[in-house]
Structure formats: C-alpha cells, structure tokens
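The complex appears here minus one protein chain, its other protein chains still in place.
Moving on to chain A:
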Amino acid sequence: MAKNPRRLNCFISGSMDGEIKLWDVAYRRANQTLLGHKGAVRGLTISSDGERLLSCGDDCTVRIWSLPESGMGSSEANTTSPQKSIACHVGKNAFRAIDHQWTGSFFATAGAQVDIWDQNRSEPIDSFTWGSDTVISVRFNPAEPEIFSTSGSDRSIVLYDLRMGTPLRKLIMQTRTNAIAWNPREAFNFTCANEDCNCYSYDMRKLQSALCVHKDHVSAVMDVDFSPTGREFVTGSYDRTVRIFSYNGGHSREVYHTKRMQRVFCVKFSGDGTYVLSGSDDTNVRLWKAKAAEQLGVLLPREKRKHAYNNALTERYKHLPEILRIGRHRHLPKPVYKAAKLRRTVYDAEKKREDRKRAHSAPGSVPHPPLRKKRIVAELE
C-alpha cells in the first residue's frame, strides 16, 4: 500500500494477484485498477512529485505508472480503460520492497540486494550488498532524503547513505524486523516493527540501545507508519489488530480491531494525520480515524474550544485512577486478550526464573539487561 505525498485522497494498494488499485478515499472505492504484474505486487511507492507510481513484485520487474491528474471529484471509476505502465525495468531477482525518495528522483528496491534507481534510467545506478540474505523492506528518511534503511531476513537493520555510497551500519536483533518507519519530524529516529511483537525506536546515531520499546501486540508486527506530525505511529500486526502508539510511549494509545479483519499486513497514516488505513488478509482496505473519539466535519470555534477544554481536563487529571482506567479501557477480541495474558504469564515466569538464577549465582554474574538492549544481538560496522 502506498500513499500519495501530494494528495490526500489518493491511496494505492497492491495485491498478491498482481493488481494495483487506486482508491478514492472520499468515495471509498477503487478508481482504477492497474494490471501488469504477473506475480504478487510486493512494493508500491509514489514519486515525490506525486505523479508517478512505482511498483515492484515477484515477477522481477519494477513498473512505473503514471497517476491520473486529479483524483478529486472523479467519482466515476474508469476501470474500463486499462492503463499500461510507462516503464518496466527487469531485474535479476524478485523484488521485495520499493521506496522513493521524499525529494529527488531516486528510488530504491530491495530483494537479493539493494538497488538504487533513477526514474529516468532503466538500469540501477548503484547497488548495495552486505551479507547474502534477502532484504525485505526499504524505507527512505523523509527529512534526510539521502539516508535510507533496510531490514533483512538475517534479522538485520541496515542504514545507508547515498552520498557515501556505502552502507553505514548493521544492527542485528534477535528476531526479524518486518518494516521500518522514519520519524518525519525527527530526522535521526526510526521505529521498526519486529517479529517479536514489539516495536523498537532507535536513534540512528546510537544503535547500542533502543530509545523505546513499544509493547502491546501479541503477534508479529507486520508494518509501521509514522503520523506526519511525528508524535505517533500506527502498527499493523499479525494478531489482527491495528494499534496506535505515541512516539515515546511504551504502550499503545489505541487499538483497532473488527471481527472480520484478519492479519494486517500494511498500515498507513494519512497525509494530514487524521486517518489511518490498514490492509489485511481479508482482502480489504480499512479506513480508521486516528482519534476514535474525534468529531469529524467542520467544527464551530466554540465546539473546538469545548473539545480542547475537555481534552485539557483529561490531560491534567489523567493520572487519577478512575480517569486512567476509563482512558485505558479497551475491549479486545478474546484471542488477543488471552494471548496478552499468556504473554504476561510467560514473561513473569521468565523473570522469576531469572531472579532465581540470579539469587543462586555469584553476585553480579547474572546481569540485568535492560529490555532496550536485550534484543540487540550485535552492531556491525
């Protein structure tokens, strides 16, 4: 799934059957279906000027499409005229991910290696390899367009700089990182969605320990995307929930789930930070409000003030037990609830075991590794 950086109502989704659909968010329907990929579409991105769509897939091709001029008001779906891709670049291996620079004309694809492409050239202008494992995701830094990061199946997170022409550093964690999102307001911070149910926020300058560990999911986190305000991010998980975390909060602010929503594979924050989109295994794209209780539509100034006042009140008294309870209370699907409980039990048991071990060992021989460092295996230069 991709969002258009220049247009709010334009979202694009790619599916395993090779279809790419252009969605009109306002009308909640697909405007266009782009056919061309033979296999699954693995990655989608839109160029920084918002006019080109780039897709890659299992069929070892990168296709460039032209986006319709205006999504606004075109309520009638013109699926009748199938569009052909402008360009099709063929690679040696299947592509797993693609991302475009926020400013500039380069884009990167990930697969067996990381390739840097120019929109106007058919061959990659650069390619990076570090190790022999597949790279499964790539994401450019919105604030620093030359910096990007990838995550690989060797449980690694690798940072790159186009100006240096080399990878910068590799971080290996205990479990695989599925997706990475850079904070659009804090150039050096990024958050990665990990297979171990947690998200980890890192400062790219200090990879020895995570800035924050965001825990709440009970299954692998599949995708993560930052709100354009940089204050929160959304995650989609294999546990069929979508959660919204604060950029520095250990636990989620909000959890979204429906009975019919299956494994969530991709999530996106809308360009104005008001909505959240999720694509899940049940072949649906869902649109959520970023703040579930927010009143939509045009508000009178008085209404705005009222809401602001209420929020300020809750903010001031949020630590009082009852208010805390109300603010935190969420209904969860039974499996998620039980899984969370189970995870808690397991965690407690582990902790107990560790404590006992510590109690029966020489003092200092069993250290207390903080959770922020616990999952980091190595930092390779």
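Here is the rule we use: contacts are C-beta pairs under 8 Å (C-beta built on N, C-alpha and C of every residue); 3 or more make two chains touch, one makes a residue touch a chain; residues count from 1.
One rule holds for everything that comes next: contacts and distances are computed from a predicted model.
Q: The complex lacks one chain in this depiction; which UniProt name from "Polycomb group protein FIE1", "U3 small nucleolar RNA-associated protein 14", "Chromatin structure-remodeling complex protein BSH" or "glutathione transferase" does that chain carry?
A: In UniProt, the chain that is not shown appears as "U3 small nucleolar RNA-associated protein 14".
Q: So which of A:205, A:259 or A:360 would be touching the chain we can't see?
A: A:205
Q: Which one, A:167, A:236 or A:279, makes contact with the chain that was left out?
A: Spelled out, the listed residue whose C-beta touches the missing chain is A:167.
Q: Pick out the residues on chain A that sit against the missing chain.
A: Touching the missing chain: residues 5-6, 8, 69, 102, 142-144, 147, 159, 161, 163-169, 184-189, 204-205, 228-231, 271-274, 296, 301, 304-305, 308-309, 311-313, 316-317, 319-323, 381.
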